[in-house]
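All protein chains but one are shown at their positions in the complex.
Going by the order they are written in, the chains are A, B and C; count residues from 1 in each one.
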Amino acid sequence: MPELKYSSAELMIVNAARLLKDGDVVFVGVGQPNLACNLAKRTHAPNLVMIYEAGVIGAEPERLPLSIGDPTLVSGALSVVSMYDIFANYLQRGNVDVGFMGGAQIDRYGNINATVIGGYEHPKVRLPGSGGSQEIAAWANRCYIMTPHQKRRFPEKVEFMTSAGFMGGGSDRENAGLRGGGMVGVVTDIGMMAPDKTGEMLLTALHPGKTVEEAKTNTGWDLKVAGQVKVTEPITKKELKILQEELDPTGIYLKGAA
Amino acid sequence: MPELKYSSAELMIVNAARLLKDGDVVFVGVGQPNLACNLAKRTHAPNLVMIYEAGVIGAEPERLPLSIGDPTLVSGALSVVSMYDIFANYLQRGNVDVGFMGGAQIDRYGNINATVIGGYEHPKVRLPGSGGSQEIAAWANRCYIMTPHQKRRFPEKVEFMTSAGFMGGGSDRENAGLRGGGMVGVVTDIGMMAPDKTGEMLLTALHPGKTVEEAKTNTGWDLKVAGQVKVTEPITKKELKILQEELDPTGIYLKGAA
Amino acid sequence: MPKLITLKKAISEFVNDGDAVYAAGFTHLIPFAAGHEIIRQGRKNLTLARATPDLIYDQMVAAGCARKVIFSYMGNPGVGSLRIVRAAIEKGELEWEEYSHFGMITRLQAGASGLPFLPMNQTGATDLEKSNLQIKRIPDPYGGKDVIVVPALNPDVAIVHVQRADKNGNAQLWGIIGEQKEAAFAAREVILTAEEIVDESVIRSDPNRTMIPGIVVSAVCHVPFASHPSYSQGYYDRDNEFYLAWDKISESRESVRKYLDEWVYGVKDRSAYWKKLGEKTHKRLKVKARYSERINYGQY
Partner (left out) sequence: MPKLITLKKAISEFVNDGDAVYAAGFTHLIPFAAGHEIIRQGRKNLTLARATPDLIYDQMVAAGCARKVIFSYMGNPGVGSLRIVRAAIEKGELEWEEYSHFGMITRLQAGASGLPFLPMNQTGATDLEKSNLQIKRIPDPYGGKDVIVVPALNPDVAIVHVQRADKNGNAQLWGIIGEQKEAAFAAREVILTAEEIVDESVIRSDPNRTMIPGIVVSAVCHVPFASHPSYSQGYYDRDNEFYLAWDKISESRESVRKYLDEWVYGVKDRSAYWKKLGEKTHKRLKVKARYSERINYGQY
């Protein structure tokens, strides 16, 4: 059987899709998380309910959405509500199972920086800021992030905590009164990370052909390895076909790494 | 010209209608206030906007509404919103010009009791309670009440303050942070009352044929009389005709006094 | 995932003795069918919350289902007194907790949005605040006047009647929309009754109209005419004659018992109830159509 060719992005999207359970209510952004959700829906999770921060519930986009407020998310959706309602009644109330996060940096305890590099008042690089991610991280039952495995993206400690993972670790998250399990999975192009009991991100899986060394070298803290590191299931032809032919035929989000 | 015959209710409704200005946004209950508003709209205030606590804005009922949530208020209305929105965005935000109040008792300072007679914990008579009136009294720009002129309805001080008029008088209302002008007019079947600078209700007008003595005798406090007591304009044939033929042809709310 | 079951099963499964129940609907869409089914199944010690208890709670209190009521306006709307709840309170036989309408709805809004409380501006009417210690005041951290706060209300069960829902519980309602959405999001379990069960494609044709999503719904039941003697906008009229009749019926325990025997215990379900009402009543409550202008969502 000839080996399948796929990009880093495709590798991450497929592995992220597999983290979703049938019936999950997912708070999803555009781009790769949207592809992961749609892939899951067309394979093992037909009852996935996709929610967008623009206020859309149960979207079934007929074309690839190009912005978080793409009209294709609305036509044929189950419900469309105000932003106040989506954040209050859905997210804060605890009606969201899964949140997909983005961000420039993620640290040892799963905290995310999407705000600034180089000081808040006089930033060297001003990033977009929280958007909805501060609340998604705090209130969804499970959060995931997809990001290429690069040292600069995985610092020991984020410069600015835009969204809380396990904060300083230990019982910090619980003490702050957050709900849900926090950052329970990180999907990279090398493997997967998940928190231990203290909230520290451990390497829990490698994609076929990747090594622990590669993961450690590309992580900004002394990455610990879980007792048993799994190897992720190879991508299947079917998964790749759905991604490439149905979901993103022009390859807008499938090429490259992020 | 033969004298017109009318009931106490018709007298009060017509005089209440005349207190409304064209363009006023009125928070209105069913029954007599609804008739007063519809009469004003068909005479001098065609641009009156009627709002109901059920969440209806700009109702144009085709039949006489028999409850605060009558479907005739909805069909053909300008807007229908949730109860939270009607109280928050309309009333609390200050978008309501006029509120019509009801209640079993109104006192010297325009405070209203619609809750209990004879102690809250072990009431002798348990009345319906506030409904929306606590907020209407506090936040509309002007409040009016229509009530037959009877001593038991006008005690010196209400037993339970369901809705605030001028509270204890003086700057009490301002100090409590309320908005609007409070209870600025009381329409009875004898005449009209309005507050002086301290918030005390004075007799300001008499209906044709009524006397100051009658008003005093039927008021539970030592009713003061305004410097100049006016006599209200006689009811016109046109007003009566609209009420009796168009608005309440079977006389549900027009007979008797309240 | 499909949640379509009978109302009998839904009440049996999701309403327990001692629960706090919120039967939603301000005058409109009052879920009488579910109230009657709760009576038939003999639930006890319920805390019954509603802005306006209306006839539905008068009947449930009369049938002995309730330990307590939470309300903001206790009347027979458009008629007068709500005799049974009122008498039970006057006699000290029923606990109660009282708010203004805005206080009540603010409690639900806090519950719906997962907050512990929400503020309201002061109204100066402090007697209720003194009588109900759940109503508190806190300083405005931005230096303005103190605000009044009320705690979240999170019922065990919300019961909501809607015009149409799909089999997964995605529901659309129109006309007076009172506090149905807030009740559904605030409650732990949501029982929907619907005039019509429609295909998902009908719901998806107008997503802005969907106020309650299936994901918060426990059961959806197909129960036409579920809100009589209240009404369903566009489906049938309010039975004002019955609201007037109840004023008489509720004057004596005997006539109430007779009413319940005949119209609640004596019928199997809402379909039997509706049939029993008879054609004259059906005809009187019938309503002519008046349609909305459609809107264009576009094919993207």
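One rule holds for everything that comes next: a contact is a pair of C-beta atoms (placed from the backbone, for glycine too) under 8 Å apart; a residue touches a chain by one contact, two chains touch by 3 or more.
Since this is a predicted model, take the numbers as computed values, not measurements.
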Touch partners of the unshown chain, restricted to the chains that are shown, please.
A, B, C
Could you tell which one of A:S8, A:Q32, A:Q92 or A:T232 touches the chain left off the display?
A:Q92
Touch with the missing chain holds, among C:A34, C:C65, C:A125 or C:V149, for C:V149
So which of C:Q163, C:Q180 or C:T193 would be touching the chain we can't see?
C:Q163
Could you pull out which residues of subunit A are in touch with the chain that's been left out?
30-31, 53-56, 66-71, 73-76, 80-84, 87-88, 91-92, 111, 115, 120-126, 128-135, 137-139, 160-164, 167, 172-173, 176-179
Which subunit B residues touch the hidden chain?
23, 25, 47, 49, 56-58, 60, 62-63, 70-72, 74-80, 88-89, 92-95, 139
Contact residues on subunit C toward the hidden chain run 114-121, 136, 138, 140-142, 144-145, 147, 149, 151, 163, 172, 174-175, 177, 202, 205-206, 208-209, 233-235, 237, 287-300
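By definition in this document, only the chains that are shown with their structure count from here on.
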Once every inter-chain C-beta contact is counted, which two chains account for the most?
B-C
Approximate Å spacing (C-alpha centroids) for the pair subunit A, subunit C:
40
Just how far, in Å, is the C-alpha centre of subunit B from the one of subunit A?
58
Separation of subunit B from subunit C, taking each centre as the mean of its C-alpha atoms, in whole Å:
29
In subunit C, residues with contacts to at least two other chains:
181
Find every residue in subunit A that makes contact with two or more other chains and list them.
none
